[in-house]
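Sending over a structure as structure tokens; questions will come in a sec.
With one protein chain removed, the remaining protein chains of the complex are shown where they sit.
Chains: A and B, in written order; residue numbering restarts at 1 for each.
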Amino acid sequence: MESTINITPASFERVPKDLVAAQSILRPSLTYWKDAWRRLKKNKISMFCMAFLIFMGTLAILGPMVFPNYSSNNLEKTYSKPDSVNWFGTDDLGRDQFARTLRGARISLFIGLTSAMITVLIGILYGGISGYFSGWIDDIMMRVVDVLITIPDMIILILLLVVLKPGVGTLILAMSITSWTGMARLIRGQVLQIKESDFVLVSKIIGSSSMRIIIKHLIPNTIGIIIVRLMMLIPAFIFEEAFLSYIGLGVRVPEASWGNLAEAGALQFPNNLYMFFIPAAFIGTTMLAFNLFGDGLRDALDPKMRK
Amino acid sequence: MSIVTVFVVITLTFFLMNLMPGDPFIGNKAIPKAIKANLYAKYGLDKPLGIRYLKYLGNLAQGDLGMSMTYKNQEVIGVIKQAFPVSADLGIRSLIFGVLGGLLLGTIAALNHNRPWDTGATVLAILGVSIPGFLIGTMVQYVLGFLFSNAVREIFHTDFQLIPIARWEGFKYTILPAFALGFGSLATTSRLMRTSMLDVLHQDYIKTAKSKGLTPFQVTLKHSIRNAILPVVTILGPLTAGIMTGTFVIERIFAIPGLGRFFVQSVQMYDYTMIMGLTLFFATFLIFMNFLVDIAYGLVDPRIRLGKGAA
Partner (left out) sequence: MLLELKDIKVSFDTYAGEVQAVRGVSFTLDKGEVVALVGESGCGKSVTAQSVMGLLAKPAGRVKSGAIFIDGVDVTKYTEKEWESIRGAKVGMIFQDPMTSLNPTMTIGVQICEGLIKHQHMSKSDAMKRAEEMLRLVEIPNAHERVHQYPHEFSGGMRQRAMIAIALSCNPALIIADEPTTALDVTIQAQVLDLMKDLKRKLDTAVIIITHDLGVVASMAERVMVMYGGLIVESGKLEDVYYHARHPYTWGLMKSIPRLDSTKEEELSPIEGTPPDLFMPPPGCPFADRCDWCMQICKVSMPPKYAVSESHSACCWLLHPDAPKTESPMARIRHGMTGAEGAKNV
């Protein structure tokens, strides 16, 4: 082997240690958020879903403004198939299904989003307080949650909706009431975990105030999970709304939601298929988009999957 | 613990129902005051709330859930006795289909991580989770029922149904509804199983198992699955709940005479006693099921069963 290497007396000259080279990091480091965004961008499916959801959101906001007549009856033209005037056809009272679908988008998405946000808010407050203070406060609060969780959701939902008048507001209220417990548990678990973790301990030792700990440690580490959960809650609420409308407890006519549109279509089944399949398609694809996006978001925000 | 919950549910239901505005007897033709008073007396609605509550509890203890307000002379408990077995049958079939199918699918997906089987299973799972069961039920009914029959009629000029799409009179009738009802469970279970399996496959004891020279099959069965299944057992409770609520719509779509359908009807007709009785029944049933699942989990995971052992 020596014959292939050119060895001169100079070869044996001393060279000082090069510790800088020894410790150089060869891969560029990114902040948590930049890295997450990079990974999300790579996921084509998630990006597509995000675009889809933005599109749907725009439809929900702008659509009813452009096509406002979702509740005007036209008794001359009931049950008509989609045509150039009524793009999605008309229903049993001659109302334009296209306008109703757009209205439904606004209502259903509004219900889903608002319920999700209220759920998250209550969950954060309750779970955060419980986890942060632990001790007997935590014990009591969690006992309450334990009992509440065992009570089946649907039962409470249905009872509440039977008692109060069904409507958008009641729906949001009822759905939030039945869902916050899961969120509270999650947040509390996260808070407890982070509180006990080493980096918070270090922070305390060097004298950071509680506020600083909350802002710099608690929040950044839980926000990812919260956002992902939020994304997954919305389709669940859209589903619940559709379900409740299907059994007649949801949004009432003449208001339009995807749920009650699907129900109206189902009553006609198998006639006038467009009345069922169009809202069903909207529900299905939107839920799908939320779920896929939520999946991708979770993968992107998971520090363990950082390569 | 569960008993406390049941009690809470009973009380909650009772008070909620009685806070209902309106009158159960409005809607039919106007009823003269005297008869109304009699009806009120008959149903005990003229007594103060507290007394009614106690009377209700008393009746409950004897298994008496009252009489339906819309069906003449129909005891609530009678409805339960008649319709529950049907729903239970449907529910069990759906659960078996969903859970076993999900376990299988999830395992296959995890073992073929990021390869075609995995992608396919994941797609299926996502669809199942995203598309509401009742939509699937309706669509399946349409495709396999009407489209198929119409096509057959067009081509062969005979009336033929591949699988029955309504009613409940034999094994064939159970296929579509059980599928529609169980599909959501299948999706959830398979996703959970896949995640759990992937987690387990990275554990050290899998390396140990391989180092003993066991075949991949043995490793999968006795080591991976056994540990991956634990999280799935924990969701059996919510899964059952989901199936139970699913029956409300599936029974309606497929015209199955189960308890779910009765419940929906009673809600729409404001049959208070029925609503109360059925709600109570469902709630108690679910709480009981959750209780069973807790026990089952203890049986399956020796760490829970035996607690922290001695050194």
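What to note about this one:
Throughout what follows, a contact is a pair of C-beta atoms (placed from the backbone, for glycine too) under 8 Å apart; a residue touches a chain by one contact, two chains touch by 3 or more.
Remember, it's a predicted structure, so these values are computed and weren't measured experimentally.
Summary of contacts with the chain left out: across B:Val9, B:Ala110, B:Ala209 or B:Ile253, the touching residue is B:Ala209. Touching the omitted chain from chain B are residues 203-205, 207-216, 218, 222-223, 226-227, 230, 300-303, 306, 308-311. One chain of the complex is left out; on chain A, the residues touching it are 1-2, 5, 7, 9-19, 21-23, 25-27, 307.
We adopt the following convention: only the chains that are shown with their structure count from here on.
Centroids built from CA atoms put chain B at 25 Å from chain A.
Taken together, the chain B residues at the contact with chain A in this complex read 1-2, 4-5, 8-9, 12-13, 16-17, 19-20, 126-127, 129-132, 134-135, 138-139, 141-142, 146, 241, 244-245, 248-249, 252-253, 264, 267-268, 270, 275, 279, 282-283, 286-287, 290. Residues of chain A that touch chain B in their complex: 146-147, 150-156, 158-160, 162-163, 235, 239, 242-243, 246-249, 262, 266, 269-270, 273, 276, 280, 283-284, 287-288, 290-292, 295.
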